[in-house]
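Just one protein chain is left out here, and the rest sit where they should.
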Amino acid sequence: MLGYLIRRILAAVPVMGVVALFVFLLLRLTPGDPAAIIAGDTATPEQIDRIRISLGLNEPLYLQFFTWIGRLLHGDLGVSLISNVPVLKLIGQRVEPTICIALSTIILSILIAVPLGVVAAWKHGTWIDRFVMGLSVIGFSVPVFVIGYVLVQIFAIDLQWLPVQGFRPIHRGIVPFIERITLPTLTLSFIYVALIARMTRAAMLDVLGEDYVRTARAKGITERSVLLRHALRNAAVPVITVIGTGFALLISGVVVTESVFNLPGIGRLTVDAVLARDYPVIQAMILLTSAIYVGVNLLIDLAYTLLDPRIRY
Amino acid sequence: MSDTVLDISNLVVGLGKTGSGRKIIDNVSLQVRERETLCLVGESGSGKSVTSLTVMGLLPKGSLAASHGSIKLVGEELLTASDRRLRQLRATRMAMIFQEPMTALNPVVPVGRQIDEVLRAHTNLDARARQRKILNMMEQVRLPDVERIFKSYPHRLSGGQRQRIMIAMALVLEPKLLIADEPTTALDVTTQKQILTLIRDLQRDHGTAVLFITHDMGVVAEIADRVAVMRDGRLVETGPLDTILRTPQMEYTRNLLSSVPSLVPRAPRPETSEPVVLETNDLGKIYREHSFLGKAREVAAAQDVTLTLRRGRTLGIVGESGSGKSTVARCIVRLIDPTSGGVRLAGHEISTLSRRLLQPHRKRIQIVFQDPYRSLNPRITVGETIAEGPINYGVPRAEALKRAGELLELVDLPPDAISRYPHQFSGGQRQRIAIARALALDPDVLVADEAVSALDVSVQAQVLELLADIQKRLGIALLFITHDLRVAAQICDDVVVMQHGRVVEQGPAAEVLTNPQVAYTRALLDAAPGRRWDFANFRPVALGETVATATL
Partner (left out) sequence: MAIETLPESSLPVTRPLRPGLGFLTATPIIAGASICLALVIASAIFAPWLTSHDPQLLAPAVRLKPASAEFILGTDAYGRDVLARILYGGRVSLLIGLGAAIFSVAIGLVIGLVSGFFKWIDAVLMRIMDGLMAIPSILLAIAVVALSGASLWTVLVAITIPEIPRAARLVRSVVLSAREEPYVEAAISVGSSLPKIMWRHLMPNTIAPLIVQGTYVCASAILTEAILSFLGAGISPETPTWGNIMAEGRAFFQIKPSLIFWPGLILSITILSVNLIGDAARDALDPRMKQREAGK
């Protein structure tokens, strides 16, 4: 078990290495003078020089890379070019709304999507199945911000049940908090529900054709036991896999949703950084989200061993 | 006369939601009595499995359904029974075991709990009583170390052990009827023999009626009281075992029986002094598994295999699964690279040649694979498939295609097959195409890796005949890999018996298969089902014909 754990963690290292290298090269391989690009069209030569020096852009490439990696490994993600605040601190200030809506989305989505997928597979070919599949194709196809604005129009503007936008931390009252994360969560859940329901259905259909499901039926146990105890247990691995890979979608969705609802989260921070060409923040955000993605998928790899005894350590 | 447990009369099963489509089972009537084993025999597509699934009420909903007739289980009609009632009857009155023990058990639930589910669904016993009953049943199916196996997951158990678990699960509530759908087909012969004995013993102890489905006449001879022969969804004939084997009434049954190769080796051909075309010298293949934080694990798939094959002769490699026989074949054809020893092909050492240097020698040795459905590229016409080899060696396309046409004729396929695609042919026809492809390069050696194992017995007989005929005409040498001793006895001049990657015995087929010197070979022969019957001649094997068992 320990060997497996270490092996999985070590396998994540080169992946993060590739991410770091990519992030590093992104700026350096862009045609033109990176410092001038960051400084923007209206910058004075002095400003450009200052940026060049602060990012260490006048040193040889390999040296830049190792200094940068060295700092990263010490937890130094650099300083924002705009606000001159350390990036880590910036992120710390903005992380709460993001975590709140991401978590509530994951929980809500799984609660909705898994039963939908199971029922669709069980009632395969009926209108229920077609309804779930239709819903999931729509969930994939309608852009997050369109869903967001439709929900705002209905629930915030027409019905006036919920505020249009903004965020209130949880310690300043549970009701305002819930009021304000409801619409973002619903918005973000759409695509995640679509993804998970579709995969649950496909995995269940796969499993329902297996010999051991026939064996279970031949035992004379109830259809509910067949579905839940035999089929769903075996369908769990692909389903949690897609929950993991869907995390990338979730992150993208967070960026957009925070813009729609004006939430002061790290998605908004990223967009602002991009628009202001605040390169250290962009770098840090890509590294951070990739690290989260890799971490989540590492956890899911470990969950496999609990779900499937055949996976060797 | 004992009581009838299962009474199927005039059953019709068809495609579609109500079974009104094409008939898969057409007017079949069968009875199985207490303490009786009825063997339902037929080739693929005969409808024997559908019959059994209909009894259990497990037909795939919406695509197959019974449209006519009746199925009575101890007097109770099943076709009109509610789903709830059918659920109650399953495992209590009727139970079923399936062909693939590898996939029939839920991989993520310990096997003990899978048996426990039966008890929880159908009895009110408390946990202790249930466990006692399960362990007791597991002992009855002769599983070792039952406490440990109770907690094991299926993948930790061997195929034979899993099938024992299936049997324990099926019989734990002492059902009146046990349906066994090819329960030993996926197992090695020695395991098969144990499972057959087990089913027979349990049946005797519990008085169960058994409906045993199989395609293997050998198994029929071992286990049946009565036999029902099916073909294309219809019943061909039924009768007591002895009557069916000795005096079959119907042409189809006669043909089926006469296609079963005899275990008595064919008359040996005179020794030849033809040149040696293939020899291996201490051939070995070791797989190394590098595991992180651990030592490299070595698995010897084949070790010290030495064999010789002369022009015009047939050498068989026989053994059970995992014996390394296919590894040897694949090393010889260089689909995998041997890790030690040598392979000499017509005097040239080829085991260490690079891909490029090997190229001119490749055409001297060709291979035919087991699965005719996967060995032909579905997107390429038969002609193109056969011509591919010669074109690789510089034959002009037109000429290669013309030669492909001749080869199709040689393997008894019509010339217009050349422009068709593989999906338009049956399994046996595809295997002929694969043989034609191999022959297109005029090889010295043809390797047949379980080449007839996936075929129905009547088709198998035809393909074997074709191979023998081709050998006679072309003088080609055959290396025949098989797990089936009957096939080996009929086609091989010499045999090599392999176990755990090593050769345990080799010599002329007539000697090895009648007077084996090694215990393992004897065990193999002893386990061959139906070895006392000479099916093709409708009689038991005459005394003195097989010496194998006498020496045991």
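In this document, chain identifiers A and B correspond to the written order of the chains, with residue numbering beginning at 1 in each.
Just so we're on the same page, contacts are C-beta pairs under 8 Å (C-beta built on N, C-alpha and C of every residue); 3 or more make two chains touch, one makes a residue touch a chain.
The shown structure was predicted, so the numbers you read here are calculated from the model rather than taken from an experiment.
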Which displayed chains the hidden chain touches across the whole complex: A, B
Contact with the hidden chain (one of A:53, A:111, A:138 or A:170): A:138
Candidate in contact with the missing chain, chosen from A:19, A:69 or A:302: A:19
Residue in contact with the excluded chain [from A:69, A:82, A:274 or A:302]: A:274
Where the unshown chain meets subunit B, residue by residue: 60, 255, 259, 333, 335, 359, 362-363, 365-367, 369-371, 374-380, 388-389, 392-393, 412-414, 416-417, 419-426, 428-429, 434, 437-438, 440-441, 458-459, 461-462
Touch residues of subunit A, complete complex, unshown partner: 14-19, 21-22, 26-27, 30-31, 34, 37, 121, 124, 137-138, 140-146, 149-150, 152-153, 157, 164, 202, 205-206, 208-209, 245, 248, 251-252, 255-256, 259, 270-271, 274-275, 277, 279, 282, 285-286, 289-290, 293-294
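Quick note on the criterion: only the chains that are shown with their structure count from here on.
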Sites on subunit B touched by subunit A in the complex: 56, 58, 62, 86-92, 95-96, 98, 100, 103-109, 117-118, 121-122, 153, 155, 166, 169, 291-294
Subunit A residues touching subunit B - in the complex, by the definition given at the top: 3, 6-7, 10, 125, 210-212, 214-222, 225, 229-230, 233-234, 307-310
